[in-house]
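Just passing along the structure, written as structure tokens.
And now, subunit A:
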Amino acid sequence: MIVEGSSLPLLSLVTFVPLVGALIIAFIPKGNERAVRWTALGAAFVSFGLSLLMLIGFDPLASGFSYVERVDWIPVFGVQYKVGVDGLGAVLVVLTTTLSWISILASFGPIKERLKEYMISFLILEVGLIGVFVALDLFLFYVFWEVVLVPMYLIIGIWGGSNRIYATIKFVLYTLVGSLLMLVAILATAYTYQAATGSWTNAFDFESLRTFAGTVGFANGLQLFAFLAFFLAFAIKVPMFPFHTWLPDAHVEAPTAGSVILAAIMLKLGAYGFIRFALPLFPDAARTFAPWIIVLSLIAIIYGAIVALVQPDLKKLIAYSSVSHMGFVTLGIFVFQEQGMQGAILQMVNHGLITGALFLLVGVIYERTHDRTIAKLGGLAGRTPVYAAAFGFFVFASVGLPGLSGFVGEFLVLVGAFTANPYVAAVATSCMILAAAYLLWMFQRLFTGELSEFLTGLGGHLTDIRPVELLTLAPLGALIVVFGLFPGLILNLVQTSVTTVLESVQGGTVAAFHVLVR
Partner candidate 1 sequence: MAIPDTIPFIGLSWNDLLFLAFAALLLGSGLLVVVMRDIIRCGLAMIVCFGALAGIYVILGAPLIAGAQVLIYIGAISVLVLFAIMLTQTKAAPVRLVFQTQAVPAAILAVILALILVLVIGATDWGAAAERLQVGTAELARILFRDFVLPFEVVSVLLLAAVIGGIYLAKRELDQGEATDRG
Partner candidate 2 sequence: MPYDLLILIVPTLPLAGFAFTALFGRRLQARSGRNAASALPIGAVVVSWVAAMVVAAAALGRAEPFGEHGHSIGLWQWIPAGKFVVEAGFHVDALTACLLIVVTTIGMLVHIYSIGYMSHDPGTWRFFAYLNLFMFSMLLLVLADNFLVIFVAWELVGLSSYLLIGFWYRKRSAALASKKAFIVNRVGDVGFALGIMLIFVSLGTLNVQEVLARIGELDQPTITAIALLVFCGAAGKSAQFPLHVWLPDAMEGPTPVSALIHAATMVNAGVYLVARANPIFGHAQSAMVVVAAIGIFTAILAASIAFTQTDIKRVLAYSTLSQLGYMFAALGVGAWTAAIFHLMAHGFFKGLLFLDSGSVIHAVHEEQDMRRMGGLWRRIPITYWTTLIGSLAIAGIPPLAGFFSKDEILAEAFKNGFLVVWAIGFVVAGMTAFYMFRLMGMTFWGPSHVAPEIEPLVHESPPSMTVPLVILAIPTIFLGLVLGLPFGNSLIHTWLEPVFAETLAASGHPEAAFSLFGIDGALILASVGIATVGILVAWHFFGVELLGLRRAPRPEQVTAIAEANAATRFLYRASLNKWWFDELNDLLFIRVGGRIATACWWFDRTIVDGTVNGLGALARGLGTGLRRVQTGRVQNYALGIAIGLIVMAGSYLVIVSGR
Partner candidate 3 sequence: MINSLDAYLILSALLFCIGTFGFLARRNAISMLMSIELMLNAVNLAIVAFGAFNPLLREQGSIIALIVIAVAAGEATVGLAIVIAIFRNRRTPLVDEYDAMRQ
């Protein structure tokens, strides 16, 4: 194994420690639920700690990738096990490890059935998610990408709500359609590289491919096809309009922690894929399609918000808000502006923290009421003031209140968009109103007024949020404030990544957009 820089394969450890945890859990005898819970949390926490170690040692100014590890995997085709992170990867890895242990902790109470399987699924899910963010080989990336699918499928399907089977199958099929086409594109790209260089060596290696794309460049036809295939896979994951309808179903049916990971990390996979792979490898195609993707992003932003307005189910509402918020991310990416992309990355992190927290909060109330219909809940503020306060905090974070992290990302995206095209920015900015409208309306219906009949009927079951539950929210809240005040913590980390990506695609889009508008 070739490990550059240090002798410790830190990234592999971060990635596979949860797998070790899962294996240990598999051998814990039945009935020992305490051991299962704490092993899972322990594994996630170790991975978290290691990722922090990785982050501490990370040099944001280093060009290229850090902590690179490389082993041949299928030498015949030049497929490698190659991992490494740049700023973007590092940030998302830490986000993943953070939310993973939080989610596991949040599952302690609600998950009572088949705990063992649940924790194993969850840890494998974490492996896949981290793997996606560290993989530097397209084949490896694809493997991790798909690995994510199965545990999530089980988590929704086994521990989900009443319509879970429909939701989970829809989730898997939708994702598969996109990702399988991406597989074709990956293979085609690698083959093109092989045909051009005459050797399979490094044909799946991201860095080699990027260099190739930057110097020789892939042929136009391949770029268009491969970009579209990548786009479909990523757009479904993000999800972008009109590929978003799996999301509300999946969110509604998933158990709380599943929703958290789904919203906080899973949706980032797509955006990450755009930045990491689609843009640098196929810059010409990216420029060609950028105007259309911007339009789709705008539709997602506005349309998601409008549809969120009338959702009767709490989780669905947040799901549609995710569509809207993730629209900002794709918008930021495809305006090809420094601020836009930085904002997009920041927004990815923020959305992860905020929406993750919101789903945790929904889980809190769902555990007590077994209902998420907004109309049935009402007047909670009087009975559960702390819960209301916490909810309010995250709602305003989601609204994009300045001072909290959501604002900076969104604003940077808008600045980027404005630089590219003011009208685009104007449309996107108007979402500020809609976001306030649907979120505050939800908040008003949930918490103000007199306690609803349904809730009154619950009597003593309706308790305020417990300290353990607050414990899961506290780190998220703290991070939201910290990143709101010091977004530089992230922005400085990803600066190099953003510059690198933008260098590969810069130019063109503004003009292209003007053509489209005319």
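Regarding candidate selection, all candidates are chains of the complex that A comes from, given by their letters.
One rule holds in what follows: a contact is a pair of C-beta atoms (placed from the backbone, for glycine too) under 8 Å apart; a residue touches a chain by one contact, two chains touch by 3 or more; residues count from 1.
On a predicted model such as this, the values are computed, not experimentally measured, just so you know.
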Selected neighbour of subunit A [touch, this complex] from 1, 2 or 3: 2
Residue numbers on subunit A that touch candidate 2, as the complex places them: 170, 173-174, 241-242, 244-246, 303, 306-307, 309-311, 338-339, 342-343, 379, 381-382, 385, 389, 396, 401-403, 407-408, 411-412, 414-415, 418-419, 422, 425-426, 429-430, 432-433, 436-437, 440-441, 444, 447-450, 485-488, 491-492, 495, 498-499
